[in-house]
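I have placed the structure first, in the form of structure tokens, so that the comments after it can refer back to it.
Missing here: one protein chain of the complex. Every other protein chain is in place.
Entry: subunit A
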Amino acid sequence: MRAMLIRDLRLAFRAGGGFGLGLAFFLILVVLVPFSVGPQGELLASIAPGVLWLGALLACLLSLDRLLALDFEDGTLDVLATAPLPLEAALAMKSLAHWITTGLPLVLAAPFLGILLNLPTQGFSWLVISLLLGTPALSMIGTFGAALTVGIKRGGLLMSLLVLPLYVPTLIFGAEAARRGVVGMDVQTPLFLLAGISLGAIALLPFAAAAALRMTIR
């Protein structure tokens, strides 16, 4: 399992690995929002949690296309399916690698981008906590979507359509937790629900993704 994780991380950081793609997209989106909305500090502050969460979600979605497609093309998935390492574990590791290379940089970059959106200072920690709790679910749900569509040429569109509705609960509770943190309300309920979604996704979706993958590679 560790070998799988190390290999995926190494590949992501090598040339053409796609590390930074999501981060760059996130950066561009959030930098451009103040220009398009205009210099109204209060308005920006009130939409900041939502924009940051939406940006993180779309940045995650952007890199899902490559998550399994490359391994499918070069025959790695065929070999993995016949290897002693359970496919469930391999996919869980791939999704962890995706989170480390895509989700974690977004979490770390979010507070700095919050400054651009005039995010009130008391909201920073809640924004980071909500992203930290929510982005693993985005990676895991995305792995499931990628496993469903991996056999299809240019399956990115179909995958986005399949994954987006599954992303909605994470987005709602994540952005709500960040917003409540900003205005100083109680954040416990949305944070608990968000953590519940993430834990549920991590517990169940590796099995669903492996089942879907066995179907698509045969």
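Throughout what follows, contacts are C-beta pairs under 8 Å (C-beta built on N, C-alpha and C of every residue); 3 or more make two chains touch, one makes a residue touch a chain; residues count from 1.
Assume contacts and distances are computed from a predicted model.
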Chain excluded from display, named as in UniProt, from "Sugar ABC transporter permease", "NAD(P)H-nitrite reductase large subunit", "Heme exporter protein A" or "Pyruvate dehydrogenase E1 component subunit beta": "Heme exporter protein A"
Of A:I28, A:L85 or A:L108, the residue in touch with the unshown chain: A:L85
Interface residues of subunit A (partner: the chain not displayed): 2-4, 7, 10-11, 14-17, 73-76, 78-85, 215-218
